[in-house]
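For this depiction, one protein chain was excluded, whereas all remaining protein chains were kept in their positions.
Moving on, here comes chain A:
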Amino acid sequence: MTASHDTFSEKMADAAIRATPEPLAVRVRGLSDRAIAWLFIAPTIVLLLAINIFPLFWAIYLSFTNFRANRPNAVVQNVGLGNYSRILNDPDIWASMQTTAHFVFWTIVLQTLIGFALAYLIDRKFRGHAFWTTLILIPMMLSPAVVGNFWRFLYEPQIGLFAYAVSFVSGIPTSDIQMLGNVHLAPWAIIIVDTWMWTPYVMLICLAGLRSIPDYIYEAAEVDRASPWRQFWSITVPMALPFIMLAVLFRGIENFKMFDMVNLLTGGGPGSTTEVASIALKRDAFEAWATGRSSAFAIVLFVAVFGLANIYVKALNKVKQR
């Protein structure tokens, strides 16, 4: 069937070529498959080179110079590994990396736990589960700029609903509940907002994992009199694990470069308490205009994310192969 179909296609193609005016047909006939393939993908490759690859190599070049974008007329000097050495020995940069690590770790832990729990509940298909699924998904559909702004109001000590809710439960006066102005609470304020916004995303991926587990496996386990607890740990978790790991990978990469929400909520403050790496990078690049140094910082971040993601993907593949 397939062979005859192919023959038919070839006949049709030959007919089309014959019907094409001679000079054009000759030109098309003169192109090899490989040439036609290149013709089709060339625009994409040119765009990719212009938008992704060239800036990357340009940033690598700049990272070895003292170039400053705000001094276009200044002489650009090669500083060798000076920018890298300065970055890797700068305690402020390390502090921002620690802040980023704290943020990434806790958001991933909370989002995975809550997201999986929600997916598990939704997967029970109780009455009205479709409505609840839609409701839960709303936060991730909002713009981070909107989320950042309205949570800033929610956290307001004097007028914010969050402060009122905490005050109602704990009895602490609202004026003492300063989520964004308190050094100890500000990092958690951002973690709460990110968890609120992105847990539904983790839930969706986990839900896909749970729904991919065939029912007959559970039926077989029940025949073997396996308890629900045993079924959960021996069937549900291992089979959903690749999906959970995928969600962790996506959220990890996203949160490693988190900028907008932190910028809107705290601007990196109080002090430098919530100054994650991307905020520090933005300040260096577009406020201090240290273009060369910030390029080096960007390359360090890129290598860190790329390296960690690669290690993680290898682990993910191993889990999938089990």
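By our rule, a contact is a pair of C-beta atoms (placed from the backbone, for glycine too) under 8 Å apart; a residue touches a chain by one contact, two chains touch by 3 or more; residues count from 1.
Everything that follows uses one rule, which is that contacts and distances are computed from a predicted model.
K.L.:
Choose one: "Nitrile hydratase", "Multicomponent Na+:H+ antiporter subunit C", "Ribulose bisphosphate carboxylase small subunit" or "ABC transporter substrate-binding protein". The correct choice is the protein name in UniProt for the chain not shown.
P.N.:
Matching the unshown chain against "Nitrile hydratase", "Multicomponent Na+:H+ antiporter subunit C", "Ribulose bisphosphate carboxylase small subunit" or "ABC transporter substrate-binding protein" yields "ABC transporter substrate-binding protein".
K.L.:
Which of A:175, A:227 or A:310 touches the chain that is not shown?
P.N.:
Missing-chain contact among the listed residues: A:175.
K.L.:
Given the contact definition stated above, which residue among A:11, A:71, A:129 or A:230 touches the chain not shown here?
P.N.:
A:71
K.L.:
Return the single residue from A:115, A:157 or A:209 that touches the missing chain.
P.N.:
A:157
K.L.:
Can you list where chain A touches the absent chain?
P.N.:
Residues of chain A in contact with the hidden chain: 66, 69-73, 92, 155-158, 174-176, 178, 180-181, 183, 263, 266-273, 283, 286-290.
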